[in-house]
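Below is a slice of the complex: some chains, not all, each in place.
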């Protein structure tokens, strides 16, 4: 399998995810200003998720661009990463519609946490397969940031039981 | 990053947006002529939005076609533009379902206004990066039209508080 095909498929899935997210943004039955006000939480979570997926798309593309060899393991690690990303529209809609109640906010963090872990696994698999070359070096340079974000997600998930605003702050900080 | 990849990703997102818009067009529970009549506002707003996205797709493609260099700034300016475009299905459905009430009509104009601003920012960024060549000249030729449309959107948004038909006329004029 060629890298270009994996890249095209992933790009397609990410383009669809970033776009269908707006479908979870339910049309209010009323058309007045109250309805508009009630949309604010959904809008905020939409913006945050949009930025996250934009960042992932960018990073994912740069990583695959520097990749020469892929195998079945990389393909499944990639599908695993896309699986968690594909849940973002759902948790975004849930958190937004319930005006940031603890459970959806915690789930939002959990999905982001799992996506970052899955991204790390995919990165490791690609590095192992492609050896210690210049791309590895670049990747390692970003490693500290990569290790910090899962920690911040965990803080966000834990905080969701006490105060969802701390969770929100943690998620925004990672982005 | 190559221009072709940014173009392919944007094309994918625009193709999805223009297509999922029909999903915001809710299936009526009844199957009689009254149900058909109640669909007219949704249908009109669908046509208008479809034409808008068609125009943007066309312009966006011509602009990127003449672009040689892109950077991270262009990529984020592009994602910012796609963000506002991605909200069009939502405001289209909202305005259509509420039979053109002031708030959704104003929001519709706001999203179109922000999309035109975002498109301008993207264009500026590309022009700065690629220098004053023939593409720049072509782009400047369209500049007056580009500067008029945000104004008309503002008129449309303001008018939505008094008479939504003036707003509609303003939006149709821009298209």
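Letters are used for the chains, namely A and B, taken in the order the chains are written, and counting of residues starts over at 1 for each.
Keep this in mind: a contact is a pair of C-beta atoms (placed from the backbone, for glycine too) under 8 Å apart; a residue touches a chain by one contact, two chains touch by 3 or more.
A quick note: this is a predicted structure, and the numbers were derived from the prediction, not measured.
How many subunits, all of the same sequence, make up the entire complex in this structure file, 2 of them being shown?
This complex, considered in full, is made up of 4 identical copies.
Here is the rule we go by: only the chains that are shown with their structure count from here on.
Could you state the distance in Å from the CA-based centre of subunit A to that of subunit B?
26
Applying the document's contact rule, which stretches of subunit A touch subunit B when the two form their complex?
On the subunit A side, the touching residues are 11-12, 15-16, 18-23, 25, 27-33, 35-36, 47, 50, 54, 57-58, 61-62, 65.
Hey, which residues of subunit B end up touching subunit A in the complex?
For subunit B paired with subunit A, touching residues are 1, 5, 8-9, 12-13, 16-17, 20, 23-24, 72, 75-76, 79, 82-83, 86-87, 89-90, 93-95, 97-98, 101-104, 107.
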